[in-house]
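Have a look at the structure below, then the notes.
Of the protein chains in this complex, one is absent; all others appear in place.
Lettered A, B and C in written order, each chain numbered from 1.
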Amino acid sequence: MAYSAEKLNEEKVFKDPVHRYIHVRDRAIWDLVGTKEFQRLRRIKQLGTTYLTFHGAEHSRFNHSLGVYEIVRRIVDTVFAGRPEWNEEERLLSLCAALLHDLGHGPFSHSFEKVFDLDHENFTRAIILGDTEVNKVLTRISADFPKKVADVIAKTYEDKLVVSLISSQIDADRMDYLQRDAYFTGVSYGHFDMERILRVMRPKEDQVVFKQSGMHAVEDYIMSRYQMYWQVYFHPVTRSAEVILTKILHRAKHLHEQGYSFKHMPLHFYSLFEEKVTLEDYLKLDEGVFLYYFQIWQEEEDEVLKDLCCRFINRNLFKYVEFDPAREYKKLAKLSQLFVEAGIDPEYYLVVDSSSDLPYDFYRPGEEEERLPIHLQMKNGELRELSRESEIVDAISGKRRTDHKLYYPADFVSGSEEIRKLLEL
Amino acid sequence: MAYSAEKLNEEKVFKDPVHRYIHVRDRAIWDLVGTKEFQRLRRIKQLGTTYLTFHGAEHSRFNHSLGVYEIVRRIVDTVFAGRPEWNEEERLLSLCAALLHDLGHGPFSHSFEKVFDLDHENFTRAIILGDTEVNKVLTRISADFPKKVADVIAKTYEDKLVVSLISSQIDADRMDYLQRDAYFTGVSYGHFDMERILRVMRPKEDQVVFKQSGMHAVEDYIMSRYQMYWQVYFHPVTRSAEVILTKILHRAKHLHEQGYSFKHMPLHFYSLFEEKVTLEDYLKLDEGVFLYYFQIWQEEEDEVLKDLCCRFINRNLFKYVEFDPAREYKKLAKLSQLFVEAGIDPEYYLVVDSSSDLPYDFYRPGEEEERLPIHLQMKNGELRELSRESEIVDAISGKRRTDHKLYYPADFVSGSEEIRKLLEL
Amino acid sequence: MAYSAEKLNEEKVFKDPVHRYIHVRDRAIWDLVGTKEFQRLRRIKQLGTTYLTFHGAEHSRFNHSLGVYEIVRRIVDTVFAGRPEWNEEERLLSLCAALLHDLGHGPFSHSFEKVFDLDHENFTRAIILGDTEVNKVLTRISADFPKKVADVIAKTYEDKLVVSLISSQIDADRMDYLQRDAYFTGVSYGHFDMERILRVMRPKEDQVVFKQSGMHAVEDYIMSRYQMYWQVYFHPVTRSAEVILTKILHRAKHLHEQGYSFKHMPLHFYSLFEEKVTLEDYLKLDEGVFLYYFQIWQEEEDEVLKDLCCRFINRNLFKYVEFDPAREYKKLAKLSQLFVEAGIDPEYYLVVDSSSDLPYDFYRPGEEEERLPIHLQMKNGELRELSRESEIVDAISGKRRTDHKLYYPADFVSGSEEIRKLLEL
Partner (left out) sequence: MAYSAEKLNEEKVFKDPVHRYIHVRDRAIWDLVGTKEFQRLRRIKQLGTTYLTFHGAEHSRFNHSLGVYEIVRRIVDTVFAGRPEWNEEERLLSLCAALLHDLGHGPFSHSFEKVFDLDHENFTRAIILGDTEVNKVLTRISADFPKKVADVIAKTYEDKLVVSLISSQIDADRMDYLQRDAYFTGVSYGHFDMERILRVMRPKEDQVVFKQSGMHAVEDYIMSRYQMYWQVYFHPVTRSAEVILTKILHRAKHLHEQGYSFKHMPLHFYSLFEEKVTLEDYLKLDEGVFLYYFQIWQEEEDEVLKDLCCRFINRNLFKYVEFDPAREYKKLAKLSQLFVEAGIDPEYYLVVDSSSDLPYDFYRPGEEEERLPIHLQMKNGELRELSRESEIVDAISGKRRTDHKLYYPADFVSGSEEIRKLLEL
């Protein structure tokens, strides 16, 4: 029997708190889950530093990846199966792309990518196409299968319907993470009627459309998304941890460039510092490794590195005030000067963080090229873009919101009356 | 104002998926949560290797410790407060002991303690009484406060009522972990009506008793406990991971004793290998550190260490068969011999694991000295031991159950017909 | 001891699926629940005919009334207690008003009140002030207590803070019904973080305000409300049942006025038909009584009454099409004429229902006099109206939405090509 058609003797299930069970029948999926590149996702948290704000958010990308797979499986096996617009031959491709879509994520990838100028999407591609266990499994399906999977994830695959399952304004990726992140943080946002959304999905040429009767479930999903972004993903305390993390990585890189001699050689970081990371190097990185170094760097000579690592490890984070860059740039300059005078390096200790730097993209039809708008299929077959039907979605669509905060170490500045006054403490 | 009575200006809350919110008013509790010893619990998973079976079980002991604190807080602030049998002066002591009861746990402590002959309870005591941030906070309350907290946790404190809140057959510790572990694994066991149990708790001399009207909620708790032990805590796949972990630590220790030269010096392990761990050494250990070494040991020369680490990191676990030591010891001997002949060291690759080695203690009144039986308070005030009133509890109490399994690497033995036959594969 | 201060020996609880437990300590509350006027609410469904659309929605107003009481109890006992702005003497008054606020509702009150020109609020007042068991209990508290309770419910009580607990844009009444109706229907809307909302409520002169930190929970409540109105309360199938019910009552009244002789005398209806209902008559009415008559009227001579009752009892409802009164009034006239020609009385069988006839009032600050806007309390103490802070609320506030549908009996018109064409079937 062709490997692509091979089924397990007995269906396997993973117990999942969000989808109850994750079902696997295909041999290839089972084999992919067992690869070391996929298992590595257990060592990378889905929400990076968010666990320092919401202590329940300790779940990994492994969790989420299985969830996205399961949602796509339900769509293709129970909603699309048998419909003429759906090409059954894309089934396994869709499942593999769903499972592997986050494969290239690094530890704390938001800060990590920024500092070392990396892009996890390139690494996802590299893992799928490179000399890896994942590639071996995919190649058993067919010689061009790895490329197809990589193309779906890169959104360049020709059948846009397959792409849209994991990458559109309402895709399996988001449907999983909104629910999963709500579950693990414990917040009451993030709930919507996914079962209904799945039931009203229809393949339609190069996209997935939604029967009009499910519009309210879709609205509810958009609202959940909005609330999750502002309540959870952009939470100012999480951003404080992210600021410190970024500064740790900056400092370490800077020290390396200055020829600083580390007490313990940061072997895992050299290729990062020198911006010549191989795939092999990359795959050795995970959050355990990062935390290992942050811990031992608490004993480094360099005061800045040492202090920032202590703060991160022991959750002694920066405080913040609202900051309006357009109106307050002079104040920032003045504060910088006062910091310097007080012997506190503003490069590391006085940081503006703007949430629009973060991957923020709640529903804006037409604005982003890569994200298709959501289309409703009316009873007469006609398609209508969601915000034309939904007053609520119309009210919020296309509106970018940016939040700027100024972060600083409260304990360092408590002695300076002048600084405290400028910060309005 | 005395530090012990100091309240935060504004109540702080932690969002918790199990108890919804965890409430903190006391300055001392807030300060304890902020200590680095307590923050360290974020880097130790509540359920050790269980996440390799139930992928949701990635939650930390930090989570659980807050949960136990919250349950005790609800008991003392909303059920016991104002009752003559309750000494309000024990309130803060109860809260601190609840919060700190697991403070001394090490990484993957089940295996870890066995291999290195350590006991987390000693370290809990050492952290509370030693030169630590936690000790500083507790000492601010009063000079003898650290010792009191340590005594409550060690169950030697004179007021047994306080002890029983966190250590009895139905205590805040278990009530939290049953619910929390059920939540994160996603299993449907582990639910019981805690709100009702709390409402029927009554302080009574040196123990907590339960009004008879709540008996069924207590029964349900006992049943939840039973199911969680056999479905989750003793799951054979988790035990496989635990077996491998134990063997990794054994092997590394053995190599060190043999003078083996590690490619990367396992600095964090030296004091463990030599059994002279200081508190300072101990506090540097966490699961990130362990996983860091397991990862780099995948590149060691020693084949056994390397192989076991690869298995653990990439979740390529041992398989298992049922094993009855009383009847099958000869078969085991024969298998050992065949393993040796096949060049597979049975010391590391043929392992009997018995679940009664694990900390198993579902409800057995009278059998264990340290756990008081559960008493119901009848309408006429009389106390009756639970199993005399509940048929279901009576039916299962006092019955020890032991499960033995024989673990082996399926990939290594697939070539030997003889081994396969003995294992009945 | 004064009756108003009397406590039960032991707290009583009701098991509630929404709030888990409803707690009663006050003797007066316990006594009120036991009155026959309050028990009557068990025989009136919270959502009238909605159970014909959502089969789970069979819960009674008794359920909801206990829920509103419990929410107010939590507010006054755990949030307001001890705050200087809160007058502890209003506690029992608040609890009683919460419990009794819906006391005067009749069977299927939406249609019922319309046909017989009645107002449940008048009956609530009449029950509280009249010769009833409820009045006896309230009078034991103090002679003027019944009047105070009636005034709070009528929103005329002088202490507007007390009024706002059960009657404002975000009050205990709505918080209970949104969650309860979501629970019983099973829809996924209607969830919001009530625990957080309660925690951020603050008494402030004549209103309840919300600490700014809880703004997102309040936003989420507003969104839940919006979704529940359009998904559940205004569901077109429910409105079909409501249309038929209204027409049954109209027809029966009309027949009585025409001197029609009923096979079974509708004793319970005479005073309604003649618009001279006494309190005693009114209290005998409930949904069981109505359904009893609808059942026996299935055997009446009058074809219209008989048919409509068969439809209602056996859920053979009218179908509907969208209808725009401004543009399609001529079509309606034409349809009426065709109905008459086909021997179908359009007065009973061709009905426009507009949802703005229904008690629709999602958040519109300033528009309705009786509903105060929601105010946030900023960190500096200043109050700001919600829609000025929340983009989402701003986007939807003040926007009235009306939905018109035309209802007709599909089985009657299936033979007429012309009618079918006009209805675009």
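Basically, a residue touches a chain if its C-beta (ideal position, glycine included) is under 8 Å from a C-beta of that chain, and two chains touch if they have at least 3 such contacts.
Note that this is a predicted model, so its numbers are computed, not measured.
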Shown chains in contact with the undisplayed one are A, B, C
Contact with the hidden chain, among C:66, C:194 or C:304, goes to C:66
Given B:193, B:389 or B:403, the correct residue touching the omitted chain is B:193
Which of C:187, C:335 or C:419 touches the missing chain? It is C:187
Of A:131, A:195 or A:322, the residue touching the omitted chain is A:195
Per the touch rule stated above, subunit A touches the missing chain via residues 13, 20-21, 195-196, 199
Across the whole complex, the chain not displayed is touched by subunit B residues 187-189, 191-193, 196, 216-217, 219-220, 223, 226-227, 230-231, 391-392, 395-396, 399, 401
Residue positions on subunit C contacting the omitted chain are 14-18, 20, 34-36, 39, 42-43, 51, 54-56, 58-60, 62-63, 66, 183-187, 264, 267, 284, 286-289, 291-292, 295, 313-316
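Definition applied: only the chains that are shown with their structure count from here on.
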Rounded to the nearest Å, the gap separating the Cα centres of subunit B and subunit C is 51
Subunit A and subunit B have mean C-alpha positions lying a whole-number Å distance apart equal to 32
Subunit A to subunit C, mean C-alpha position gap in Å, rounds to 44
Check: subunit A positions touching at least 2 other chains come out as 187
